[in-house]
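Rather than the whole complex, this shows some of its chains in their spots.
Think of it as A and B in the order they're written, each chain with its own count starting at 1.
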Amino acid sequence: MVKVAVVGASGFTGGELLRILLTHRNVELEIATSRTNAGEYLHTVHPNLRGLTMLRFEIPNIDRLTKCDVVFLSTPAKVSSELTPKLLESGIRVIDLSPDFRLKNPDEYRRWYNWSHPYPKLLEEAVYGLPELYRDRIRSARLIACPGCMATAAILGLAPLAKEKLIQGDYLVVDVKIGSSGAGLSRSLSSHHSERANVVRPYAPAGHRHVAEIEQELGKLGNPVKVGFSAHAVDMVRGILATCHVYPTRSLDIKDLWKIYRGFYRGEPFIRFVRDRKGLFRYPDPKAVVGSNFCDIGFEIDEHTGRIVVLSAIDNLVKGAAGSAVQCMNIMFGFDETEALRIPSLHPV
Amino acid sequence: MQIKCPECDGDIPVPEDVVPGEIVPCPDCGSEFEVYLGSDGSIELKPVEIEGEDWGE
């Protein structure tokens, strides 16, 4: 059995890693670290895990971690970049959910994170943790850099169009709606329930760090693009809907779109297309994916303006974080890629 | 008296008896300025850096 450790296991994303890993038939969850909750049972912080494990949180310790086969780093920015080199030296594999190794170009870290990267060489080696784009490279990778949650939604929605060079690079708008769990456990007046409920709060109207990843990945697939990104906090706990407004380089009809998307994502276990004439959920809606590893993608052609609207819905904690991370682990260790991830979402929620 | 906001051109109400070093916020754009006396004795405003709130992910 593969031995697994989760560093930063008391956050929402950490909790999702625990929830998924505890049901995984090929791994043994050895270590779950948390400085603030060391000594506590996991269910003290994660009530959904009560009765599923008697494991307790512990302080992160390199020697104990390096006895595992793989370590998930669910840590804030600029933490994993200290830990990762030591872990890699000991020969174990690292799946980093933080932003520290996502970008290839160190200058982009200076620009978007105001940070000069301490290990630029590792940026080459790190593999971007999106199975739908990098399955082969993930298989043999030592270091995985899992994408940002909003980047995941936008990239998965737009990748097929980027590959066909269908996106006018100067007029691409990505308008994101995200739930409160996207901000994790960091408490502030803005996360205070009476102030957070019932909002449609533009919190990053003119750009966000995730733009760097989206442009990096779409640029590799097709022509370079500049993403006009706006994020809004809405009244939802889990979930992201990215509404992508694309002005195409050539006109095409709805059949072409179906062909392009089916072709690009043929055989993908966690991509679903939602453009349905029937039922209530005719386009992607986070409500339909909450708790699951699915990314629902829908599209429409606006005859009036020639615009293509692509809609992409995920659970920011699952496909946007812990789910994709475990999916990468399954690929790295040759398990069934869907192991522990065939979780139906809850409906209604 | 009213002084033009350097950031957004709005009118900032400044008390007549304002003392150099006092901080005055702009009612329109929320920018904050430190009051100081210009070379000709007139009241001038110097921007005070406000740390942007981190909105999390």
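To be clear about the criterion, a contact is a pair of C-beta atoms (placed from the backbone, for glycine too) under 8 Å apart; a residue touches a chain by one contact, two chains touch by 3 or more.
Computed from a prediction, not measured in an experiment: that's the story for all the values here.
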{"item": "Number of copies of each distinct protein chain, complete complex", "value": "A x2, B x1"}
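The criterion applied here is as follows: only the chains that are shown with their structure count from here on.
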{"item": "Centroid distance [mean C-alpha coordinates] between chain B and chain A, Å", "value": "42"}
